[in-house]
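Here is the structure we will look at.
Missing here is one protein chain; the remaining ones are kept as they sit in the complex.
Per-chain numbering from 1; labels A and B assigned in written order.
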Amino acid sequence: MKLETIMAGFGGQGIMLMGEILAHSAMMENKEVSWIPSYGPEMRGGTANCMVVISDRRIASPIISHPDVLVAMNKPSMEKFSPLVKPGGLIILNISMIDDRPARGDVDILEVDAGKIADALGNSKVANMVVLGALVGKTGIVDKKTVLNSIDCFLPSHRKSMYEINEKAFIKGLELMAGVTLKGVG
Amino acid sequence: MKVVFERPRSLQLTRTHYCPGCGHGIVHRLVAEIIDEFNIQEKTIGIAPVGCSVLAYNYFDIDMQQAAHGRAPAVATGIKRVLPDRVVFAYQGDGDLASIGTAEIIHAAGRSENITVIFINNAIYGMTGGQMAPTTLVGQKTETTPYGRDPKMAGYPIKICEILSVMDGPAFIARVAISDVKNILKAKSMIKKAFQMQIENRGFSLVEILSPCPTNWGMTPGDAMRWINDEMTKVFPPGIYKESWEVLA
Partner (left out) sequence: MEKLLMKGNEALAEAAIRAGCQCFFGYPITPQSELPAYLAREMPKRGRVFLQAESEIAAINMVYGAAGAGARVMTSSSGPGISLKQEGISYLCGAELPCLIVNIVRGGPGLGDIQPAQSDYFQATRGGGHGDYRTIVFAPSSVQELVDLVYDAFDLADIYRNPVMILGDGILGQMMEPVVFREKPRRQLPPKTWATTGKKGRGQNIITSLYLDPVKLEQHNWKLDKKYREIMARECRWEVINGDDAEYFVVAYGICARIAFSAIEMARSAGVKAGLIRPVTLWPYPQKAFDDVMNRAKAFLTVELSLGQMIDDVKLSVNGRAPVYFYGRPGGMVPTAEDIFNEILKMKGASV
């Protein structure tokens, strides 16, 4: 088993944290993990991305050329990374921020109105947790309970009151999996 | 018979390489006497610079480190931070302290690093053979200012005590001359006060010493002493520039 994920969006959308929580959860389930933030010229232009590799074997390169999963939180990220996704892979789109769709007929495309869902929960910042829920629900790469535990771990002690809304957002994302539109090879 | 004069314990019984009439021997002796008087020979660590006094560790009988050119205050900082209960002093010349090492001395003073600096100002580079120093007087002839230091070409002497005294960090800044017996005794009392500042945890202390270099000045030892009184003190007035007896937090 090996899952390579690229998560990308604007700075401030919680991209790095989403990746860290995924990596941490996988680590807690005794998988090998690596996480690297944007590097190289990609750092410029206000976009942020991170690469998460999860494997049951020693991880060779932490740098991902062709991801199994792309989480695109905004349009520039979708445009930049969607051509790189492996055939048969998965693209998760935050359609609250993206009006376009990638021209890929050979991958699963998961549309999540994460911004809207987060707003409905009362905090637009938890859109990342909605998307993380969708990713976990679709791939089953880690257990739901492990992720919730990791979310708790990453909240600093003075912000533990934020746990509940993050949990709700994550669960919403998980539950979404029942009714989403899958375009592509599915 | 009563002993009225003897070698300080903190000096080794050896012949120095210093030229006849050089001021280093006098200052070494003053520092060693003070170390003996405070009875701190076994807890004092000195730093030798690059310059004529690079071999100071062969003359002082205390633990010493030899530092890269200008870096003695940084080396002293490293030692003092690790061993705060020891007495740490840097011994530096004018090229070492006021030219290549200006950043280190200003920042050690700025941090009020609890160390003592003995700064020998003889207005010339001794070891390399008489080149212009940052403290060379306007008009003074050296190997690299053969027509006399021209401020248009080579700028003005750097006045370390004046610079450091406007800073918040230092506890004690003074300038002395060792041009005659009276001044030598005064120099000793200032150096002693600088060490006392450190021992009492009051922070950074520095004593600038106007010191003769007859060899590179091309003078007799006697004329060199007179030149300090007549010329150097006009540009570098002796005195206490800063004295603060607050204890470091």
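The criterion applied here is as follows: a contact is a pair of C-beta atoms (placed from the backbone, for glycine too) under 8 Å apart; a residue touches a chain by one contact, two chains touch by 3 or more.
Model, not experiment: these values are computed from the prediction.
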item	value
Option from B:62, B:176 or B:191 whose C-beta touches the chain left out	B:62
Chain B, residues in touch with the chain not shown (by the definition above)	41-45, 47-48, 54-55, 57, 61-68, 71, 74-83, 86, 103-104, 106-107
Hidden partner interface residues of chain A, rising order	20, 23-24, 27-28, 32-37, 39-40, 59-63, 65
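Assume only the chains that are shown with their structure count from here on.
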item	value
Whole-Å separation of chain centres (CA-atom averages), chain A against chain B	64
